[in-house]
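One protein chain omitted, others in place.
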Amino acid sequence: MPEVAEWERVLLPDIEKNETEWLAAYLKKGGYDVARKALDMEPESIVAQVKESGLRGRGGAGFPTGMKWSFLPKGAFPRYLAINADESEPGTCKDRPLMEQRPHTLIEGIICSCLAIESETAFIYIRGEYYKSAKVMEKAVAEAYAEGFLGANIFGREGKRVDIVVHRGAGAYICGEETALLTSLEGYRGYPKLKPPFPAISGLYGKPTIINNVETIINVPYILKNGAEWFKKWVHERTTGLRLYSVSGHVRKPGVYELPPTVTLKELIHDYCGGIRNGHDLKFVIPGGSSVPWLKPDQIDIPMSHEGVAAAGSMLGSSAVMVCDHTVCPVWALGNLSHFYKHESCGQCTPCREGSSWLYKIVRRIEAGGGQPGDLDTLYSLAGEGTPGSGMISGKSICALGDAAAWPVGSAIKQFREEFEEHIETGKCPYRERKTSYWMANGGFVNESFDGMPVP
Amino acid sequence: MAQVTKGPACGIGATIGYGAPAGKVGRALEGVPEDQLFTMTLNGREVKARKGETIMEVCHREDTYVPHYCWHPSLSIAGNCRLCLVEVEKVPKPIIACQTQVSPGMVVKSASEQAKTAQEWMMEFLLVNHPLDCPICDRGGECQLQRYSMEYGTSHSRMADKKRKYVKPQADPLIDIERNRCIMCTRCVRFCDEVGGDHVMGVFARGNDNYIGTFGQGPVSNIFSGNVIDLCPVGCLTSKPFRFKARVWELTQTQTTCTQCSSGCKVTSWTRNGRLYRTTPPSRQRHDHFTINEDTEEFICNQGRFGADFSAHDSRRGESLVRRADRLEPAPFGDAVARAGKALREVVERHGGESVAILLSPRATNEEGLLARKLARDVVGTWSVDWRANQQSVEAANAVSAALRVADGDLESEPDVVVIVNGDIAHQSPVLALRIQELGRRHLKKIVMLGHYHDPYLAGHAAMSFHNAPGRTAEILAQLAGVLAGEASVADLASSLGRTEEDVRELVDTIKSAQSGLLVQSLQDFDGRYAPAEVPAAGALRAALGEGWGWLPVTGERNAVGLNALGCEPGEHGIGARGLLDAIGDGRIKAVVAIGADAIDPLGNEELLAGALSNLDAFVLADSFDSPYSRLATVFLGMAGNLETDGTAFDIEGNIALVKAGVDPVGDSRQGWRILTELGRALGRADFGADSIEDVWTQVRAELAADSDATLAALELEGGTNAAQFVVQRPAGGARNRAPEHNPGNYRTDGLHLRSAAFEAPKAGTAPSSSDPASAADGFLLTWGPHVSGRGYLQNRASIAEMLLPKPFLEVHPADAAAIGVKTNQFAVLHVNGLRTKVGIKVGRGPARGTVYMSAGVYGPFDPSSNAGPVEVRIEPLDELVPDQGEALIAAESAPESH
Partner (left out) sequence: MILELVKGFGLAGRHVFDALFRGKMVTVSYPEVRREQPVFFRGRHRLQRYEDGLERCVGCALCAAVCPSEAIYLEAKENNPANRVSPGERFAEVYQIHLLRCIFCGFCEEACPEDAIVMGPTYELASDRRTDFVAQKHEMLDPREKGFGDYHVYDPYISHVTPESDKEAKADPWALTS
């Protein structure tokens, strides 16, 4: 095993132990000191410090957090803070350990953020399947309330109020989209809202609302404690701070890695994760959650920052790295991803509703041997090149789910055109004969037979 | 003096007869302050736009068509069909026109290459799962998807895979849902949420498997539900009664007016071979042919849509009958009318003209009304002509007449505040209620509710509501008038209303601060005991409200305003409909001429009426149906039915509209004005009446608007639009109070009872009510509402009358319900004056505490009119629940067949 550089771990120092840090332990470590400090700070100075640190949203879009906060209209109250813990992007698993191991850090981050944006109520929207996370958060919030860290007059400070509502979703991927999350919080179907107006102007219940990812918010107390310069210690271009990389797939040691953005994808896969599993070669990598364009083995020597991955033609997204070895049929993998987007499309707007299922039907048909000569052209015209705005779906839908459904299709065809053509020409999937295990089979993870797959 | 003016003809809003003259769409820019206006470029043209408008609205005003499915001017913006994608300069991708607000200097290209390509793509997506079964689909020929796929789509489909399929549900008796054809525009869902008000439709499942449906698989329960059929741009929601009966292009369209209630909606009747196939909101010329406008804001109620075919009932009788030796025998019309004339002449000779009464159906046209009045006053020589059989007492009828005479309000002026007194408007005059609701919902005007019953349909949009016990409304109104005039104190009014002073002060301030307002008063009550006091009180309140305000008394009768204006009322000297049975009993009336049996049907139950009518020397009935009354007639004259009659009629707001025959009268029957003309001539006045409807209209016009020269043709909806509609406007200040000199001199008018607008108001603080409010312990006070779809002489004859009839219920105030222990959907026995019936309970805040509200259909056995005197009401809860219609259908739960 090659030597790897050991990095300081801030967010999840003891991830291997998988223990929840309850209030007593947290206070022993000096917990909530930052929140107390933040009480004395001007909201503007908190926002300025976050802006200075270069903290960018960790949910996928990578929007600078401080800038987002400064979009709030002056004098419009109440304001709400919504924490997006609806972590449903396939491959992403970083918010869950954060919530389950560091709930009080998250609460402290919420308090600091609420003070920064002058909000009195925060909602944590937790993915429906994250039962333990929700229970841990509920208990932690109750602890904080009992200590007077939450509720009216926090930390005994007259007139300062922060309430946290822990809300569990019902298991819809679309509710991780910020406006759909708000609609769901309001009690309606989780439909994304039309933009503009953006949530910072008119969000939850028509009031200015800031929506941030768990990992984003949990970084705030560290920035306030150690200063923006400390956060910028780990920097690649405009990506700062330590990140959590969720690595899954055919590596020896999949898991969540806390690393600086300067680490390359190659290092991440081959050094930190121990390389590809026995006897196999790397086939492709999805570097930032299931919706981003795929990278081939010759493209992985790139720093894992927003800019670095973008230079290679993909996106960092939620920094969830999915690794596939050469046993994986790209057509089948694409069909699996398309099935996910077809299944998770909310059905509100036409291009995504009809396009995602059409994509799925075509890809599955090709994989099952029913491909026709014009299919790749149809896929291309539907999904485009895998770049924003190209194709029939991307950029036409209400939210970004349409783009997310289209991008992998375009890039997969671009990267593995010969294999798609082989499927169509031979009328069968060459991988079936190899009887090897398959990555991410529907319902299971490995060694799933193809016959169990629903083929339309 | 009434005047004929030409309606404004600008933009789409002006072509809409009612609903939203100032709707979002096509709102003219006149009168908008300059600082709100800016210029932008639309398809290379400089256009003006208002701040806050969307691209779609600008396009509509500028006659630039942008394809759209989900956007509808009356509904909220959904932005989900994505078909209105247009190109905007400096925006990298196409954006939707329906939701994007315009900004100064914006350059919009709605038909550029980028926009067209995007629209074409969206069309392809919509057709991916849409079945290619246009030949089978009932929407074929008027389908927006068909049309757009020709105009904006590609000629071929690349979809080679299996299409999505759903099981077909059977949820609604009137609306057929075929989900395979749905494109998920959610117009129907938004309509039920926003206009229908019952939130009964929804989107179910997710993603590409989603579908529209109703909660609990129940029916779409609101009274406007039929409009979702027109709103649906594809063949998903179609009309069950009309389904597959005919193709739309085979039908003849007649632009006419609904004859069922006082809303007087413009409608299109679709006929073929003399048969009415369907009734819809007015069709418009679009895309080179006449079709229902999917963007129509002219919603009509289910009764108007589905219940208009009563003339085709099995009991329809086209020929005339004459009684010969106790047998009714068919006779040619000429013989029958001569015989009727002879019979009437005999009565007049023997007992004098005053012994004849002429009764009119409240849906009689102005022409019929005028001729009936002339026949009575001029030919027969009687005062007794009346249309008000639906009013529950002589006093109530007189109060209604007095109110209609001085009414001066309408909704078209978009008043800032609408004060509703005793509203059950949604059931009396549904579209009027819909328009009041629109004022509240879309134009953000304030709705205030007073009185003993609050319309549940409007209650959700009311800014404030103040209940009082039945019988105390007049007192409250008088007190309110006193407060406004500074004569009474807010504290007194607050104590009368049982509310805090703050609430009442807010009410008073709202009314006082309004620039314009409208007092809407429902004139129907349980047995006609409240209107006599409430009408003068409302009149006094109207006077106290002053300039800018109007008074709109509401009855459900179709042409109440016209018949009232034409003086078809007995006045002080004659015998009205309500006094008829007594007058027959004591021999003052010896002959009755009824134009339409619904002119006498509400006077009592059949037995009572049969007893009275058989005492007559002559009973001439002009009607379209075989009925218990036709069998009693001396002479039965076959009269044209609905859609067979030409004429004009007023709606409750005083706008005149053309009632146009779409088909020829059945058999040997004649239109009502022709019958009256012939009857007058048979009575010896060869110069009576007129030879054409145009001539009668000229006479009507001379009475109502002497300086007008509008022809009937001018009243017609020209070219499928009513942009050139002539409106006989209700003049302000009660000038519709027809003065005697407007009558041609040879008619006797001297004794016609006319009261001036100045009512004597009851003194504030006194209780003019005839019955005191009671608490639950003493039994309940009873109110009831007529229902446009209720059991009636004509309504019963509609082909699907049973489906239109609302589920009967008894509405109980929550506090009372708790006291007697009943819940919504629980059965109870209702005791009224010793009679009893089983009825489902609905707990709601419509009635005041201590009052129960009987919906139409419950009071069938009770017949409110025969329950004069105090009413004892008792409710006895039963341990039984109203079966939920949805449960039986749950088994047929729709789910996608394939994924």
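A and B are the chain letters, set down in written order, and residue numbers restart from 1 in every chain.
As a working rule, contacts are C-beta pairs under 8 Å (C-beta built on N, C-alpha and C of every residue); 3 or more make two chains touch, one makes a residue touch a chain.
In this text, all values refer to a predicted model and were calculated from it rather than measured experimentally.
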Please identify which of the visible chains the hidden chain touches across the whole complex.
B
Residue of B:93, B:245, B:443 or B:631 touching the missing chain in the full complex:
B:245
Footprint of the hidden chain on chain B, which residues?
133-136, 138, 140, 178, 243-247, 249-250, 272-273
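As a convention for this text, only the chains that are shown with their structure count from here on.
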For chain A paired with chain B, centre-to-centre distance based on mean C-alpha positions, whole Å:
55
Show which residues of chain B lie in contact with chain A when the two form their complex.
77, 79-83, 85, 92-94, 96, 99, 118, 121-122, 124-126, 128-129, 158-162, 164, 183-184, 203, 205-210, 898-899
Which residues of chain A touch chain B in the complex?
172, 189, 194, 342-351, 353-358, 361-362, 365, 372, 374, 378, 389, 392, 395-398, 454, 456
